[in-house]
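Removed from the display is one protein chain of the complex; every other protein chain stays in position.
Residue numbering begins at 1 within each chain, and the chains themselves are lettered A and B in the order written.
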Amino acid sequence: MRFIVRRLAFYLLAFWVSITLNFLLPRFMPGDPVTRMFAQAANKMQPHQIEQLRQLFGLDERPIWQQYLTYVQNIFTGQMGVSISRFPTPVSEVIGSQIGWTLLLGGTALVIAVLIGNLLGILAAWRRGGVLDSVFPPILVFVGSFPYFWLAMAALYLFGVVLGWFPIRHAFDAGMTPDLSWTFVSSVATHLFLPALTIVLVSIGGWMLGMRNTMIATTAEDYILMAEAKGLTNNRIMFRYAARNAMLPSVTAFGMSFGFIVGGALLTEVVFAYPGVGYQLLAAVQGLDYPLMQGIFLTITAAVLVANFLVDIVYVRLDPRVRVS
Amino acid sequence: MSVTNPSETVALATPDAPASAPASTRRPRRGLLRGILGNRKAAFGACVLLLFGVVALAAPLLAPGNPSLITAIASQPPSLEHLFGTTAKGQDVLALTMHGARTSLLVGFVVGAAATLVGLLVGVASAYFGRVIDDLLSLVTNVFLLIPGLPLLVILAAFLPPGIGTVVVVLIITGWAGSARVLRSQALSIRSKDFVAAAVVTGEHPLRIMFREILPNMASIVMSTFLACVIFGIGAQAGLEFLGLGDASVVSWGTNLYWASNDGALFTGAWWAFVPSGLCIALVAFALAMVNYAVDEVTNPRLRTTKKGRTRA
């Protein structure tokens, strides 16, 4: 319990740092990005919207601590201003309508990569020098060397444009209305396939090698030798004794890398015009939509922190040793 | 691994490195270097890197003039005249790729070196001073590790004045924490070794202990952290530029990809516009990763892939 509370405090701190960073950046950077934004957007805004944006970006004349308090209060009540590129939709609404797709894409890819990668790592470590151990790692490391977005471009070009096997943009066929019908779900699945595949390909090597190396360290432990001496079956030793323990660092890495995979997924979305926050991020960058950029940053940070907290809770269930300490 | 933080690569590659790395030997350099030189993966990686280095240095000779200038008919597939074809604007892709190597490699290595240096200072200071300083530095490190990299990159880059300098600074800010975490744990394990304790007892100066006793024993882990940071630097730079957050007028592999995508190369079938730069990023990253694995294998013999299969009953 102590462990969980400590972690929670830590995540709150991390979130506070992000908010503060967001608050400080526009105030301490030389004014022009924000001024440029206002110059571009002011004519289509209502006075009260301008006022809110001025508050968000520190262009009002109040003392800085007052600004800070208002800012934090606004963030926690979900008021992140209006989006400029999607004027006049509020930032929270823009993000709310798109975060689901990002979670779907990132989550699917992450789960698949973690499952397959770890399984490959376990098997490779168990049969040192076997086919799996000598062929897969170099290939996966090579594939993993490509930038996420480049692999996405190549897959899109090859399987979407040239071969025409998969749709090349968006998350479902044009003209469909989201519901739970079979046609819609299968449309979503075919649109999900390529983007998810590229993320899986880039990230799987890291999981496999990480697991392989921890497994190798774990199989040298005495309790593995004892399990073998006990005459347990190979499968039981491999999964219940070795992999079960080697998984622990992997679980931590899972939380840690979550943020990076989400980042990769953002770029992948850009390539496939996948309607998640990553695609929106590009639009925000192009439209000098600072409120939206900041909103996306905070939302993703919050999502990553929550995910990490969930991972911690799982970890406590998996490793009895942290329960007491 | 465009948006992969260096910590991921390093941590995953060497989960037990702190325990097995060269702390037991007092002069690891020679053995390390010799081992690396004799390793096939390392040799391959070094050759590829060398090749790219030479091309980058010689780019002005190999492809004279400004590569951004329009010199040919637009969107030509590879031909004898333009080995890699031309872009939708009519620039020579080969020239763009060679000149791109200059910026990409420069930014990658600068970011790698700086992020490693910051990480090293934080790590060693943490390990040496311990307690409050360690707690504080670890806290900061962990917060930075947790904040998702790409979105942070984006808002930093969006608010800072655009340019290569910004890209470098932003990448260092987002990249140092990963190396700090790895280096701290290694430094901690060396800190607890007897010979360091002995140096402390004999009253050696803290700085001397840090630089003479602790650092030399971290050679291999510093090296692999550096390599991972360079990989991160090159990839993340490309990612930023691809989003249009770099300086679009500078030629680099990232901006090449940005323009290729902007000009619709994917849909016009101009694969030659985006393949070379991406392949270069991948090759360099792969070569760096190979050297990195070689360093791991040399310092941690257990990870080597043995030829004959292990017999398990």
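Brief remarks follow.
Here, a residue touches a chain if its C-beta (ideal position, glycine included) is under 8 Å from a C-beta of that chain, and two chains touch if they have at least 3 such contacts.
Assume contacts and distances are computed from a predicted model.
Missing from the rendering is one chain, named in UniProt as "ABC transporter ATP-binding protein" (options: "ABC transporter ATP-binding protein", "DNA polymerase V subunit UmuC", "mRNA 3-end processing factor" or "Fe-S cluster assembly ATPase SufC"). Those residues of subunit A that touch the chain absent from the view are 128, 221-223, 225-234, 236, 240-241, 244-245, 248, 318-321, 324.
Rule of thumb we're sticking to: only the chains that are shown with their structure count from here on.
In terms of their C-alpha centroids, the spacing between subunit A and subunit B amounts to 21 Å. Residues 10-11, 13-14, 17-18, 21-22, 25-26, 29-30, 32-33, 126-130, 133-134, 141-142, 144-150, 153-154, 156-157, 161-162, 202, 206-207, 209-210, 213-214, 216-217, 220, 228, 234, 249, 253, 256-260, 262-264, 266-267, 270-271, 281-282, 285-286, 290, 293-294, 296-297, 300-301, 304-305, 308 of subunit A are the ones that touch subunit B when the two sit in their complex.
Every residue of subunit B that touches subunit A in the complex is listed here, in rising order: 1-5, 7-9, 11-16, 139, 142-143, 145-156, 158-161, 231, 235, 238-239, 242-245, 257, 261, 266-267, 269, 271, 274-275, 278, 281-286, 289-290, 293, 302-303, 305-310, 312-313.
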